[in-house]
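Quick one: structure below, then a few questions.
As you look at this complex, bear in mind that one protein chain is not there, while each of the others sits in place.
Residue numbering begins at 1 within each chain, and the chains themselves are lettered A and B in the order written.
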Amino acid sequence: MTGDTKRIIADAVGEIEKNYEESEILMLRNESALPDRNTVIDILKGIRSVMFPGYFEGKLSAGAEPEYYIGSALTELYEKLYSQVVLALSYKKKRNVSKDKIKERAREICDSFFKRLPDVQRALLKDVEAGYNGDPAAKSPEEIICSYPGFLAIYVYRVAHELYEAGVPFIPRIMTEYAHGETGIDINSGAKIGEFFFIDHGTGVVIGETTVIGDNVKLYQGVTLGALSLKSGQKLAGKKRHPTVGDNVTIYANATILGGGTSIGEKTVVGGNTFITGSVDRNVKVSAKTPELEVSTGANKHDIEYYI
Amino acid sequence: MTGDTKRIIADAVGEIEKNYEESEILMLRNESALPDRNTVIDILKGIRSVMFPGYFEGKLSAGAEPEYYIGSALTELYEKLYSQVVLALSYKKKRNVSKDKIKERAREICDSFFKRLPDVQRALLKDVEAGYNGDPAAKSPEEIICSYPGFLAIYVYRVAHELYEAGVPFIPRIMTEYAHGETGIDINSGAKIGEFFFIDHGTGVVIGETTVIGDNVKLYQGVTLGALSLKSGQKLAGKKRHPTVGDNVTIYANATILGGGTSIGEKTVVGGNTFITGSVDRNVKVSAKTPELEVSTGANKHDIEYYI
Partner (left out) sequence: MTGDTKRIIADAVGEIEKNYEESEILMLRNESALPDRNTVIDILKGIRSVMFPGYFEGKLSAGAEPEYYIGSALTELYEKLYSQVVLALSYKKKRNVSKDKIKERAREICDSFFKRLPDVQRALLKDVEAGYNGDPAAKSPEEIICSYPGFLAIYVYRVAHELYEAGVPFIPRIMTEYAHGETGIDINSGAKIGEFFFIDHGTGVVIGETTVIGDNVKLYQGVTLGALSLKSGQKLAGKKRHPTVGDNVTIYANATILGGGTSIGEKTVVGGNTFITGSVDRNVKVSAKTPELEVSTGANKHDIEYYI
């Protein structure tokens, strides 16, 4: 490395240091640390191994006695989650809240979370059933668990939702963005989703924070359950901005349904590529009119096609 | 950890145990194990290193004598694949099929698979050529191999398709869902795809199980080759549900083409954002009519925009 290069690096260090000092959000190293993304993902994988033994990570092989494994695995997962929840609460704590208060609250949150785990597992088994019954390309329910992205997204959502409801900062978002990255399915952990839920293919699905979804709902790739906004931004935080979807609704690929006041009645079928900003009755079918197409044969017509 | 917490965890273990016992699909630990996702992904990466030496994993560096490497790498990959195929066949075996029968069938499948590998490699080289010729942003064919998601998806599809054709359960799906996760491109391993195939950008592409695609076909991001259904679900399993696409067809971004009886004639160009549920002639261009737009300037009009 030449002297010039050494000087360039030293200058860069100095300037980056200055950026740290001038930016509030880069000062976190001096006060507290954020939850660690890799640990949070480990927690998700660990819980999944307990809920679906033998399906992932090869941790519990055929024939093992699961109760010993589960007990020690859950104890370890509890401590991991507890430490991350303490970090998350500490980072966002108000000045007058003591460390002990934070730890007590983290303990309560983790206790409730672990109490709920068997219920979450039962809910997920229902989602598997919904997935298998809904997809002619599925060869077995086991395939849903071990390889369907829709199932991974729902698993992560159901776990993250418990922590969202408990008011934990950062961790629910880290969890659902992990699933989003793995699957292309972006379910905000604040959404409320009923039983027997299934998403097929899934790439491009967006389900917003204040969405409410009933039981037996099926979504396909590219469905957006999104918000309408007069003026966007932080002013809307906390308001109901996303649709309500009734029981037994099916929403086909690339449908876009928007608005906090928009509801889709139960048993209704929403066709693909529809664009819906108002409420739809129960027990109906809504389809987009098939758009007109132009067909031409001459080589000199319609030469312009877009490709990226 | 407090006594309360210990009790909560012990209770959760008990309930999770009960869930295992009450759910058929959670009992797999007692009988047999599923193929291991990580091993299956290792097999995909290993085959890729052999087919494209020096491009991935740094395993074969410039100047190495490849025949020694390839021989030992393929032998190791054979054993890995064989053990996974045995697991997959055992899991789905009928009661009266012996362990020896399973092993014999796994041996046959792996022998055929390894015989086909050089052909698969040649097919992939043609796909690289198609990719480079088709994309003005590509700087070299090498760039296609080392970084294009469309190429990763096609590579995984071509390998998985061999195992799908041999009737192997689980493994083809695990493979294509791995590619789906990495690329946003969801190609069912059952699809039949000709030579010189290219997918550009690719996020959101879905190619269904019974799709048939000819030679020299090019797809862009968001294209769906999907199914129409009277009533969905397992009743349709095995039927031709997805389109047939002729040779030399180009399908631009976000086109949706549906139905087992739908065919796109050779040399036809399908424009972006089209929605097609019936057959299209050979040698034509099909475009969506440009949708009408409303342009307004007043600040109080069209205030409502949707954003999620």
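Quick notes on this one:
Just so we're on the same page, a residue touches a chain if its C-beta (ideal position, glycine included) is under 8 Å from a C-beta of that chain, and two chains touch if they have at least 3 such contacts.
Computed from a predicted structure; not experimentally measured.
Taking the complete complex into account, A:T224 is the one of A:T224, A:T244 or A:S263 that touches the chain left out.
The residue from B:R37, B:H201 or B:K285 that touches the chain not shown here is B:H201.
Along chain A, the points of touch with the absent chain fall at residues 1-2, 4-5, 8-13, 15-20, 23, 25-26, 28-34, 36-38, 91-92, 137, 169-170, 173-174, 177, 180-181, 184, 186, 188, 190, 200-201, 203-204, 206, 208-209, 220, 222, 224, 226-227, 232-239, 241, 250, 252-253, 256, 269, 271-272, 274-277, 280-281, 283-289, 291, 303-308.
In the full complex, chain B touches the hidden chain at residues 50-58, 60-64, 66-67, 70-71, 74-75, 78-79, 107, 110-111, 114-115, 117-118, 121-122, 125, 128, 132-143, 145-149, 182-184, 201, 203-204, 206, 208, 221-222, 224, 226-232, 241-242, 253-254, 256, 258-259, 272-273, 277, 288, 290-297, 301-302, 305-308.
We adopt the following convention: only the chains that are shown with their structure count from here on.
In the Cα superposition of chain A onto chain B, the rotation angle, rounded to steps of 5, is 120 degrees.
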